[in-house]
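Have a look at the structure below, then the notes.
The complex appears here without one of its protein chains, the remainder shown in place.
Chain lettering (A, B and C) follows the sequence in which the chains are written, and residue indices restart at 1 in each chain.
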Amino acid sequence: MTLKIFDPMLMIGISLAVVFLMPIWKTLGGKKLAWLVSVLLYAFNTLFMIGVSYRALLYPEGFVVKIGGFNPPFGIVLHVTLWGSILATFVWFVAFLSILYASTRYDAEPADVYYALLTLIALGSSGMFLTGDIFNLFVFTEITALAAFGLSGFMKKKGTSFATIKYVIMAEVASAFLLVAIALLYGKLGTLNMIDAAATLKGIGMTGAMVLSVLFFLIGYGVEAEIFPLNLWAPDVYRYVPEEVIALFISGSSKAAAFAWLRMWVMVFGVPQKLLDTMLWIGVITFIFAETMAYSQKNFRRALGYASLGQAGLVFTAISLGTDLSLKAAFLLMLNHILSEAVLFYIAGNLSEDGTAPIGVKLPLIFGFLGAVSMPPFIGFWGKIFLFMALAKTGHIAMFVLIALFSIVEVAYMYRWFVKLYGGTSQMDLTRSLSPVLLTLVSFIMWFMPLVPQAVNILDMVVKPFLQKGVM
Amino acid sequence: MRLKHILAWTFVILFVAVVAYSFSAEVPFGHDLTKLAKYYVDNTARETGIPNFVTAIVVSYRGFDTLGEVTVLLLATLGVIGILPWEKHEKVKKAHPVLLWGIRIVFPIILLVGAYIVIHGHLTPGGGFQAGAVVASAFLLYLVSLSVHLDLDNFAYTEAIAGTGFALIGVAGIFAGGAFLYNFMPKGNLFDLFSGGIIPIVYILIGLKVSSELTEVVSHMMKGGAEQ
Amino acid sequence: MTVVSFLIYVLMALMVIMAIIAAETKNLLSAAIFSGFISLVVSMLFVYLQAPDVAMAEAAIGAALSLAIILFAIKRTGEVEEK
Partner (left out) sequence: MMFYIAALSLIGVGLYIVLTKKNLVKVLIGISIADSGVNLLLISVGYKNGGTAPILVKGLNKPMVDPVPQALVLTAIVIGVATLALAMAVVIDVKRHFGTVELDKIIKMMRGGDKGDTENI
């Protein structure tokens, strides 16, 4: 079959070869060639991942790609699901926009290293979306994290260095916890393949060691998924690090960590009921904390950073609930977050002296704000509705009320910022305005998704591989 | 000792007690082999054709992890280069002659040891990572003696070519056998130096890449970045 | 208890004591050296646990190169921890 050519390993192998050759590109054609090669690679990968997503549509449970020709669980496999491949497509698309944007940045030296880091954060997070092996997931987590450290400290300014060191220390401690969690899991279950581990665990049940393992996985992925006590590094990073990198953090590392949590919590551990309430409350508290902090901010980027933490909290809650509806909500909220906050961050890097947005990006600004507060035509609206329905259905009324209440707070401060930013007259660099405009175009296309009859089917397909047979 | 320290120690002792208890209760020390391990112990020699099972797992069964791992090292190099850019240091301080001669004698021996470790990586303990670290420590010796300037560009090229070779061997596997990193070469006889198909080649590439990356990292840590 | 296993227990106790000294000393240089020694002891334990590959890697990377990286960083940031 011709669709066989859409093997994600081909994408990963070619991308790695291109990145490894970066010193050669630089010697041959300077940083111009390095930039050109990266742009072509990202465009190719975006198209390729669209093909992979199309292939994933044909397999309701996702398809498995063997590596090295060994059968699972003995070799590493990729478990390609529709959800993962769609998110990976978005990562490469945002990376494409970011590298267009980065061409206007002259203080990022050495430039070839900057482009290589951008490639590797996209590659690492798409690997996290696609892999089906627990230790391989850890390796990709580290790739994503190290690329994030490098990008975050790249500007060598006072603010970035301070923000980065906090991030580095928290993430390194988290990675030690991840390894302990893997040691527990491997010692108890004797396998590292996710599907096999889930099957083995069903026979054993949640013992004390497994509870401990879940908690350590929570700590391990919580730092990058921005869960409340572990997200204290994030506001400073969002404040100081260049906006094209933040766009990749939003679409790449934070989404990938949330997706890893989805894999472990829902797929492998099967939503352990005795820890369910704790997880839900962690997510809700993250949301409340973030929205409260965001309300009182006087700096736009800080406010956006906290808003993004709030979204991460919602996604975490939706994933942790683990029902059909709530997983759909998580998927829609993830997409909405990428489409709205990334646009706003691209704009936030180009405010004029008086703190207004440039004239060329009026439409993206409106779209970004409306998307950020989940207004009806945007997919975030459906995400929130689904989340509310899921919470009501499972009887978590207190959380329902709290999320609704603090959503109003979100609308209030977002409106305040919109009034402040709107109506500027300054001009914006054309290359720079391209990124938010293109992203807005995609979110405009997404408006018509509910009109397509197959959309409901696609949503069903997205959550199917993760649904536990026992949980409803 | 303040309250904070006492609290921290209490937390640590609790942590150790709880985790050690659940480990020894459910994963007893010295327990029997797991399902995965049994399979590897029984089948590795037949499936990969090499006697060192750790190498077989690192390069063949879990070769993709290893590719990720050299990428992590590359990222460390890139990050260190980005944060502490290399600047040309013109001054070369001559080291003491005894040190200089000592290094001249020791240096080739260390390189030889590294080469031995990597070439026999699939037969005896050791392999690409260990050899890479040994070779990097030889260069570290050179750096510390301050008697030479390493041309870091050459290390970058070595690393680029070795890494690309690894990735392309993987991609070639897709076309030759339908799976990334598929072992498409003849496996030869067990215990022979030339056996195991792509495994020794990949491990040598890993050794080259790891050694050049570690050397770059260490030299940037030592001298990179403008002092203010 | 054989002589070997007794020695292993002594090594482990030594390792933990060294870690505590590294935690409490104000001199960063000695903390770094202790962390290097810990890596060395850990690599000896790896040999006892029948993991020669890992022992080699830990001795070469954990004890030598990590220590070098820490020492270079200390040289460039100052030796003494305040307070």
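In the analysis below, a residue touches a chain if its C-beta (ideal position, glycine included) is under 8 Å from a C-beta of that chain, and two chains touch if they have at least 3 such contacts.
None of the values given here were measured: they were computed from a predicted structure.
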{"item": "Residue touching the undisplayed chain, where the options are A:Lys31, A:Lys66, A:His79 or A:Arg239", "value": "A:Arg239"}
{"item": "Touch list for subunit B against the chain that is not drawn", "value": "4-5, 8-9, 11-13, 15-16, 19-20, 23-24, 27-34, 36-37, 40-41, 44-45, 51-54, 56-58, 61-62, 65-66, 69, 72-73, 75-76, 79-80, 83-84, 124-125, 129, 190-191, 210, 214, 217-218, 220-221, 224-225, 227-228"}
{"item": "Touching residues on subunit A - with respect to the absent chain", "value": "135, 139, 142, 145-146, 149-150, 153, 156-159, 161-162, 164-165, 168-169, 172-173, 175-176, 179-180, 182-183, 186-187, 192, 235, 239, 293, 296-300, 302, 351, 353, 355"}
{"item": "Contact footprint on subunit C, counting only the chain that is left out", "value": "9, 12, 15-16, 19-20, 22-23, 28, 31-32, 35, 38-39, 42, 45-46, 49-54, 57-58, 61-62, 65-66, 69-70, 72-74, 76-78, 81-83"}
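To be clear about the criterion, only the chains that are shown with their structure count from here on.
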{"item": "Separation of mean Cα positions, subunit B and subunit A [Å, integer]", "value": "30"}
{"item": "Distance between the centres, which are taken as Cα means, of subunit C and subunit B, whole angstrom", "value": "19"}
{"item": "Contact set on subunit C toward subunit B in their complex", "value": "51-57, 60-61, 64-65, 68-69, 72-73"}
{"item": "Interface residues, subunit B side, partner subunit A - complex", "value": "18-19, 22-23, 25-27, 31, 34-37, 39-40, 47, 60-65, 67-69, 71-72, 74-76, 78-79, 81-83, 85, 153, 156-157, 159-160, 163-164, 167-168, 170-171, 173-174, 177-183"}
{"item": "In the complex, subunit B residues that touch subunit C", "value": "52, 54-55, 117, 125-127, 129-130, 133-134, 136-137, 140, 214, 217-218, 221-222"}
